[in-house]
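== subunit A ==
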Amino acid sequence: MTTEEFHPKHALIRDERFPNVWCPGCGLGILLQSYLNAVEKSGIPLDQQVLVSGIGCTARLPGYAKFDSYHTTHGRAIPFATGMKIANPELKVTVVSGDGDLFNIGGNHFIHAARRNMDLVVICSNNFNYGMTGGQHGSTTPLTSRSASTPYGNVEPTFNLPYLASALGASYVSRWTVMHPRQLAKSIRMAMETKGFAFIEVLSPCPPNFGKFNGFGDGFEEMEFYRSKSTVQNDARLEDVSIDPFHGKPVVLGDFVNRKRPSYIMLENELVRKAMGVKK
Partner candidate 1 sequence: MTALLEPGRYFADGNFAITEGALVGGCRFFAGYPITPSSEVLERMSERLPKLGGHFIEMEDEIGSMAAIIGASNAGAKSMTATSGPGFSLMQENIGLGIITETPTVVLDEMRAGPSTGIPTRVGQGDVMQTRYGSHGDLAPITYAPNSVQESFDITIEAFNSAEKYRQPVIIASDQVVGHLSEVLEVKPLEEYDVVQRMMRKHDDEKGVFSYTEDYVPMFVAGTGFRGNVDSLTHDERGYPSNEASVEKEMLEHLLGKVKKNEEKIVKYEEFLVEDAEVTVVAYGITSRAAKQAVRIARKKGLKVGLFRPITLWPFPQRRIEEIAGHTREFIVPEINYGQYSHPIREYSRSETREIHFPPGAIPDYGVILKEIEGAFK
Partner candidate 2 sequence: MNLGIRMYGMGGQGIITLAKLVGEATLEDGKFVIMTEEYSPYITGGWSKADLVISDETIDYPLPEELNYLVTLSQEGFDTTVKELAPESTILTEKSLVTVPQDMKLRSIEIGGIEISKSLKNPKGANIVLMGAFSGLTKIFSAESGRRAITKRFPKYVDANIACFERGYEEGVKYGR
């Protein structure tokens, strides 16, 4: 079997690195595929595409894509990507990392990048727990659900990520699940076209951890559960879209925010030109 036969996206992946580290039934392969579809459709030169990640299962994704890729430290993908983007605004920098990485240890960086309307695409694969370290709970673990560190059920309220990103002023905000690969790919492409901060939350199963702790037989069953609870509502009131599927609440999906706001790079570029004495 030649490599071309091995994978239809041969030109966009490091096929010598497969098989990947992800578990059977994990959603990250679908996220990778959606990202690659978005890249192809975006028309942005491949050499300008950069992937940056922190630490965790999702953070291994850039290593499988054949672009300039940076696997950094836990929680620090966003500030690393910020430095890259400012130093070379020609780059299309996408941060892809997990919920724990981006919102627990890296929460401070997320809020500041969104507030700055930094020109980054940030994709958060949310599997409701720390997968790589064995399924401990975090700030996205739904109330009452079980994890390796909430054996009696979780008592902490969760972050409502789209609401948070929107409140901070992000130019683009959406949420999909890995059971919506086409919508997801389109959403990533829209994020790539956005000037400013673009945030996408992707719900994804974690069969050996969150799934197992909460009674799902396999990854597909968990994915199907989110899909069945989901409803697409682009104009949803973001205040109301927190995730609580175990108490009958629908999982609201959609392209929630798409607005024009001056981005950091636009404003900084203007500042530099002015300081240099370049006339418009």
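Inclusion criterion for the candidates: all candidates are chains of the complex that A comes from, given by their letters.
The rule is short, and it goes like this: a residue touches a chain if its C-beta (ideal position, glycine included) is under 8 Å from a C-beta of that chain, and two chains touch if they have at least 3 such contacts; residues count from 1.
In this text the structure is predicted, and so the values were computed from the model without any measurement.
Within this complex, subunit A is touched by candidate 1 out of 1 or 2. The touching residues of subunit A, when paired with candidate 1 in their complex, are 14, 17, 46-48, 50, 52, 55, 62-63, 66-73, 76, 78-88, 90-91, 108-109, 111-112, 268, 271-272, 274-277.
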